[in-house]
Each structure stands twice: as C-alpha cells, then as structure tokens.
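The complex is shown incomplete by one protein chain, all other protein chains being positioned as in the whole.
Lettered A, B and C in written order, each chain numbered from 1.
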C-alpha cells in the first residue's frame, strides 16, 4: 500500500466520490482559491490544500467558492441535501460554527425528526479543528462536544490517513448530516492508504494498540499522544491498549465496554475543554456500565477549562501531553 | 416572607438592580411589546411577562426593544459590557443561540482571556429553555451543556423563585459573562421570596432535601421532578437527598463530592440531551473523585438522544419523569 | 393584471384556497379554545392573497419554504388539510406524524420544505433548493416566504447575496404585516426593504397583498425571470395580520379602531368578491357554495383529527437518523 498524507487521503476520497456520484457538490470559502482573480486558478487548493485539483476535475458548478457567509451556504447545503443533492460544505475553522450553528443544529440536524421521518439530509460539513498552530483562541477550538450533544448529527473525528479516507467516503454516502472534523496538525501525517475506494462504518471503534494493563481511549489527534504515552509506559513495563472511537456520535459503546470490562483501568485523552466534554461523556458511560469491573477511577486527561492561548509555551501546555497520560495511567496502576 | 411567582421574583430583581445601578440596561425582542405601535405600551411586559413595568420605570433608552437580529444585539451587549455598561440581553428562546453563538462563545466569553486579563465583560444573557410547552423541536431545547462547555461563561439555572431572584441579582453584579436560563414551565411556580435584595453566590449548590439512602442531583426544572420522586421513594421507605447545583459553571464540586462520599449512591436528573451533557459531566467527576465511596453505579436520567417532539404524549415521555428517577434510585439501592 | 386573465375555474380555485386558509385559521383559533390543540400557533388570516397569488404561479414540483406562520403557505402549495389539522392536534396521521407541530409542517412531495421556528432560517435553505433545481436542470423554482421582522436577520441579507451571485431561480416573498411579534416594523427597521434587495442588484416589486391579482401578476414576473435563468426577485407584499402574533396574544398594542379598520378595509376575500362581481366573472352564489364546501372540508378535517390516535410511544426516538447504529 502507498504511503500518503492525511491531506492526500481526504483529497482522494473527494475525487473518488465526486467522480462516482454527480449529486455530490462542494461549497466553501476558498475551496479552490483565486476565484475571480487574474492569476493562477485553484491557487490554494483550499485553505489547507485538501481540495486541490477538484476544480479542474469537476468545474465551478460543482466546486463552489462561496462568499464569507457561513449561515447562508451551510443553510443552502442543507436545503440542497433536502432536495436531491449530496453537498459537502466546508467551514474553514470549526470555530466559525458560531455564526452558522442554527443551520446545523436547528435545521439540518432536525429536519428528519421534525418532518416525521419524511425527509433525509445527506449533508457533510467538513471543518478543521484543534490547537497547536499558534493561531490564538478563535482558530483552535475542538468543539466536537457541542456537535456530539446534538441529536440528529453524526460526528466523525479521524486520527489516521487511512481512517480519514474511509470515513470521509462513508460520510458522503451517509444519508444523515455528518460533521467531519480534521485536525490541522494531522494534515501532514503520513500512513498507508489504499488507492481504491473503501468505507469505514460509523460507530466502529479502532483498536489502535493492544495491551492489558490500562485502556487509553483517545480522540482525534490525541491518538498520537496516546501512542507516545503507550511507548513510554511500555518502557516502564506497563502495557497500554489504545482505542480510537473514530466517531463520537454514534459511539461504539460495545467495544469500549468490552475492553473496559477486561482491562479495568481507563484513561481518556481528549483535546476538547473538559466540561460536558467527550471524555466526561465516555467516562460516565463506562463508570456506569462497567462499575464492577473497574479497578480504579477513570482518569480524564483534557485541555483545561480555558480558551486556547497564543504563546507557544502556553499552547503546548494547553494540549494534553503524553507525560500527562503516563502520569494518569501510572496513578491508577499503582493504586 | 411573601409568596411570589418565579416570574415576579425575576421581575423584582430586574427592577431593583436597574434602580440601583444606572449602568444596567436591557435589550431584547419584545422586552416590552408594542414598541412603535399605537395601542397599549409595554403590552406584553416581555414575551413571558418577566420584564413588565421596566419600561415605565426606566424608559426606552435603558429598556431597548430590538430588531430580530440576535447576533447584532448580543454583540452590542458584549461591546457595551466591555465599555462601561452592564447589559442584560434577552434571547427569547435559548434555541435561537444558534444564530448568535459566535458573539457569546468567541467574543464575550473570550475577551478577557484573549486580552490578557485587561478587560471585563459584565454581561448577562437571559434566555428561556426547556420542554413541556408543546412548542416543537426548535423552541424547547435545554442547551446548557453547550454553554457549560465553553470556558469564560458562567451558567446559571435557577429552580425556585427564591433562587431566581438571588441568582439574577448576582448575575447582574457579576463581572463575567453569565448565561441565565429560565425554564418556561417554572414561571408560574410560587415560593417564598423576600421583598428586598439579596444575592446567591455562584458555585454554591443548594441542598433541596436531606436524605441518606440516595443522592439525587437535579438541574433546573428537574429539581421538581426529583422532589416528586423523593416523595414516592419516601413512601417506599427510601430516604433521598436532593442537591441542586444552581450553577453548572462554576460547579460546586465540594458539596457534590461531600454528599457522594457520605451517601455512596447517586442519580443525576437532567432535562438536556444525554451526550456530552451536564449529567455525564457530573457523573464523570463523582465517579473519579468518589470511586471508593460509591456503592453502586451512578445512574443518569435524561432526555433521550432525540429532538423534542410536538405530540403531547411524546413530549411528556421525552422529559425525565419522577417514575424514571424512582426506578433508577431503586435499581441502585436494591443492588 | 386584470382578473380577466384567469379562467372561471381558476378564479373559483383561487377563492376556494383563500377561503380555505381563512376558515382553517379561524377554526384553529376556535379549537385552541378547547385546549385540544396543544401549545400555541401563528395564524395566517388576513394574508391569504399573498400565499395564494404566489403559489398559483408555481408548478407542483416547485419549492417553497415558510415561516412560523406557515399554514397558509402549506395550503396554497397543496398540502392536504386533513393531515395539517391532524398535525396541529399532534396525531399520528399528521403531516409530520405529529412530531413536528404547527411550526414544522413540511411536505416534500408538494415541494413544501417546511415551516420554520427560526425567523429567516428558511431563506438559505431555499437557496439550496434553488441550487438543486439549477444543478439538476429540472426547471424548478423556489420561493422563500419571510416576514418583515425576518428582514433584520443577517442570514436574509446573506441569502440575497448568495442568490444573486449564483443567479439562483428563487423568489423572496417578504410578507410585511407591519409587525414582528408585538413590535411595529417601523420601530426596528431602517431604510427600505426593496432598496435592501436592490442593493444586491435583485429586482423588486412592491405589491398590495390584499389583492390576489396584483400578487399573482408580480409573482408571474418573478417566476418567469427565475425559470429563464434570470436569477432572484424580491416581492415586498403588504398584508394585514388579523389576529395577534400568536393564538394567545391579546393584541392590545393595536387599537380596537385600527383592528376594526384593518378587517373592514383590507380583506382579500371581500376584495376578490367585489372584483369578480364587477366583471361578472363568477356568480356570488357559486362563491357561497364554495364557502359551504370549505366549511364541510374543515369540519371533516377536525373530526378526523380528533378521532386519530396519538403517535405510538416508539416514535419518540425514531427518525432522528436514517440509520444510526
């Protein structure tokens, strides 16, 4: 299998599915870059280079560079999904969901329910998330707890290039509205990605590493952090298992419960803010359902309850670290 | 002490504080009702009658009926708070936060942090929330998990007329942005409310009922449900303690931990959707910190992972019931 | 345009639909009093000529989106009143199986994309439907109904811009009843609505919304432009709102004289009867017969709704997703 970047994996999924299904269209700001200008067309290939080449392949009717009006074009994407297209709309940074949450939360997510099941909304909203790029408080949030909270949405957070491609293909083919989140700091990561098309079903967690002493549940980019922690723990003779839920809604409860039952010690690593976060959500589930199997309290390693700071030393401290995971794991193993 | 409705308690707090502090102003849609029309002025006293009489007492410069532009007037309130006023802005239904979340989440909540502590934003955003009024999926949400998730916000959810008044006075005097949530179905509830002014500090839970067999943590309107459940449990010889956190951010962890330590059995009742909700948030905290004291798994009684339906039988089933709380409590007591 | 351009049967149909909306709303108001219709509802009475005049220009497969005040648009677009009445009563036989309620009635088979509880939220959604039509080459057009209050929501302006730069086959119909809830439009709206749309180079037409023929003519021009690839149009339709903002609104912010004058002088049904009588196109007796027919249909709808079962309890958690796990 070929080694490809996370970015390229996504790009391949988009190319493939747009080629396969003429109902798939895309809209977003600077999806190509250079629209209406005199120089190079598709100059950016998208703000993060993910959508490069699509304009050439599918033309401006299907690849639509939009005005800076997230509420209008996310709403338009929802309306188009309701009427026969399968739009992929891009919010450049998930932080900007603040200006268009209504169209996501009250419209797209609720159409089917409010209309008594007589509608479907095959909409994908792609957005970048996450800290690490020195971009300050308004371009670095995770926010997936907010989407996970909202019934009617599916929330997908890939951690590897392989998963990115398979999950994006699934998202586009899915008949429900999907929030598809891409960590900015993962775009350049590389991994094996098949050339052809494949889908990964939602609600199926991935066992990223086998182990028996402690279970580390990690979301999105935090899988990397968990892996680093697991290596450090291994050096201390502690064997860590890592589970990546891949989708927080639906959540693969079965796999999480099964491994918790067996291992009995759990650390959850999550880059989002802690209050009403995904880490707490999973912890509450496991603490309830695996009460008797738990040998120690479930430990959460998350960002603090603060915005993301700009200064590099502070931003680094903001992001959950492998050391913090090691410390949490050790604390419950020693117990 | 006089018996007063929840609505009147809020109205008194607003009257008092606007009289005391000329920097307090209010803005919102139909805060009075009838603005610009030919008939009765202050015809509505607000969509739910909470702001009645304020126009007469304080005039249209301080009581401002706004256009239907939540992003503009919540933003204006945030900007006014940054520059010397103490605005109270009303979002008629918290569901409409979808059109103005940016001004709450990325602006008001983050000013102080982003500006390195060199600003304060004494803003109160009042909004109604909650199911029970047969209003369909877009006028019935709880949404406080979303606000609780966001660092920089304080989230206040009063359950009694007494608390409503004291917490609202505190909210207005507080120097941080506060989301103040009023359950539509609580407005007509009655309780003892002193005539004078008093404040209730944030982050101090109220022990709504003493008991020793099971601890019921209940949010907002769910305190009523918990009380009904406690009466039913008492009939079965089970003594339930009820704690109302009153503010979910900050959360009175100490009181919750102390009672959990002592009682060892916990049920959390919450009207919000379950995923990444307040119930899960509190459960994760208690399961971690009181691991050894817990005699049984913590049970969550919440709305299902679905929008709020319109049909009365379905909406009633959506809202956590006293019977569900009794069942959850019994299941862990019998254990 | 003159009434004469519609055939006799079309005229009778126009009257029937307007009358149906009027009486549907009056009956809903009356049934609210029984407590059997849950919650509250926003009545369209007085504004009928707008919905009917516009929808008369539409094909069956054209799209419309509506607002919280959605019954009139639904009926005008052909949504079945039995299912609508059942929906208001919260029954399983309702348009949305009882799960939506007044503010969420939708019927995609009729191109009705939904009432909407969020002011102005329908506008971008309708842009999306227009985009579908354009990209799929179906020749459909889409109509976004919105109120005067909605004109102050930012997404309305965003939708104007998007519709124009993408040259979407869309018509924005702004039904200006002078009020957003209890607040007079003049108190909260600066400038002019038509100039707002025109600042995006969208052509506009201002219309008397108590005259179904004027509305019909304006809508015709707009629909023709849209179908021909000429992009969006905005209609500013002036209408009276007969009831308070919602069924529970005592409406004391309007004077009794003002309300009486409104009903006396601004009645699309009375106007219609006068206009067709003047040109002797439809007999008064024929319209009276329509009234009775409408009455019977509404009686039947109410009886059927009352007799229908509530949704099964299982419906609480179905239809959240097409497929979840």
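We take it that contacts are C-beta pairs under 8 Å (C-beta built on N, C-alpha and C of every residue); 3 or more make two chains touch, one makes a residue touch a chain.
These numbers were taken from a predicted model, which means no experiment stands behind them.
All shown chains touched by the missing chain in the whole complex, by label: A, B, C.
Residue-wise, the contact with the chain that is not shown comes from C:187, picked out of C:27, C:187, C:227 or C:259.
What subunit B contributes to its contact with the hidden chain is residues 25, 61-62, 64, 66-67, 69, 71-85, 87, 102-103, 106-107, 111-120, 151-152, 154, 174-176, 202-203, 250. In the full complex, subunit C makes contact with the omitted chain through residues 152-158, 160-161, 164-165, 187-192, 195-196, 198-202. Remark: the residues of subunit A touching the chain excluded from display are 29-30, 33-41, 43-44, 47, 65-69, 71-72, 95-96, 98-99, 133-139, 304-307, 309-314, 317-318.
Please note the rule applied: only the chains that are shown with their structure count from here on.
Taking the CA centroid of subunit A as reference, the farthest chain centroid is that of C. Between the Cα centres of subunit A and subunit B there is a gap of 30 Å. Note: centroid distance subunit B to subunit C, computed from Cα atoms, is 36 Å. Separating the centre of subunit A from that of subunit C, both taken as means of CA atoms, is a distance of 40 Å. Looking at subunit B, one finds that residues 71, 95-96, 98-99, 136-138, 304-307, 309 touch two or more other chains. Looking at subunit C, residues 96, 98-100, 104, 116-118, 154-155, 320 sit in touch with two or more other chains.
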